[in-house]
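Heads up, one of the protein chains got dropped from this complex, but the rest are sitting where they should.
Showing chain A:
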Amino acid sequence: MARKRTTTRIVVSTVSAWVVGFIFFFPILWMILTSFKTELDAFSIPPKFLFFHWTTENYATVQERSNYVHHALNSVILAGGSTLIALLIAVPAAYAMAFSPTKRTRGTLMWMLSTKMMPPVGVLVPIYLLFRDFNLLDSRIGLIAVLCLGNLPIVIWMLFTYFKEIPKDILEAARMDGATIGKEMVYILMPMAVPGIASTLLLNVILAWNEAFWTLNLTTSTAAPLTVFIASYSSPEGLFWAKLSAASTLAIAPILIIGWFSQKQLVRGLTFGAVK
């Protein structure tokens, strides 16, 4: 009996996990399906699920009208660049706050987080003016700086939480053996915090990849990433759902694939500490 109940439980939990997973995935699936429809099918009521006239025409139109590779490359540079710089700054910062806390550490952390509470549009004009004066409008360097600074509080917070989980004694032992701070960070701390750093890195890449406010407002064409590419397919006059879906599918494809392959790291990192 006990065994049977376990089987039932496994079946029920598996089925419900699949159902929940499917519900989460459904919008993406719907977008992918819509990208293969004609504009009229995309709008049809009741909606057509699988039995419609399949076409790759939308992808052809998108390829013809925009330079996907240019935008995708910009997305990779912006997401990668801003993440790397953010990590370079955040690792020492989180190290200092996790292992040598002072009475101001908590306040500093809260202050960093508070910068995320302001709506970005509130500083749009000052940032725009700075960018104009420093000739940074529509430049990758400028955008990397903004994305990096925007995500820095989250990166520091995440790393701080992971580092807090690492026993201070291990670092002290290394120090006793004569390790410098640099060596301590590179050889002792980093290997132990790899899951945490990896998930921080991935999360930051995703955040930077999806960032749509600054990337839309500070670029025109040279530095424009995939968010600008998607925004060009929404139309006030005329049907556009299928073409927009094709553009969006192309835009999320790289990040979806990266996410798929690194999900183990991501889950491990996000639950780091909780399972200890």
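Heads up, the rule we're going with is that a contact is a pair of C-beta atoms (placed from the backbone, for glycine too) under 8 Å apart; a residue touches a chain by one contact, two chains touch by 3 or more; residues count from 1.
Going forward, contacts and distances are computed from a predicted model.
Trainee: Would you kindly match the missing chain to its UniProt protein name, picking from "Thiol-disulfide oxidoreductase resA", "ABC transporter", "Cytochrome bd-I ubiquinol oxidase subunit 1 apoprotein" or "Sorbitol-binding protein /mannitol-binding protein"?
Mentor: Result for the unshown chain: "Sorbitol-binding protein /mannitol-binding protein".
Trainee: Among A:M31, A:A72, A:I85 or A:L124, exactly one should touch the missing chain; which is it?
Mentor: A:L124
Trainee: From the list A:T105, A:N210, A:S232 or A:Q265, pick the residue that touches the absent chain.
Mentor: Result: among the candidates, A:S232 touches the missing chain.
Trainee: For chain A, which residues lie in contact with the unshown chain of the complex?
Mentor: 39-40, 43-45, 65, 124-125, 128-129, 131-132, 137-138, 216-217, 220-221, 224, 228, 231-240
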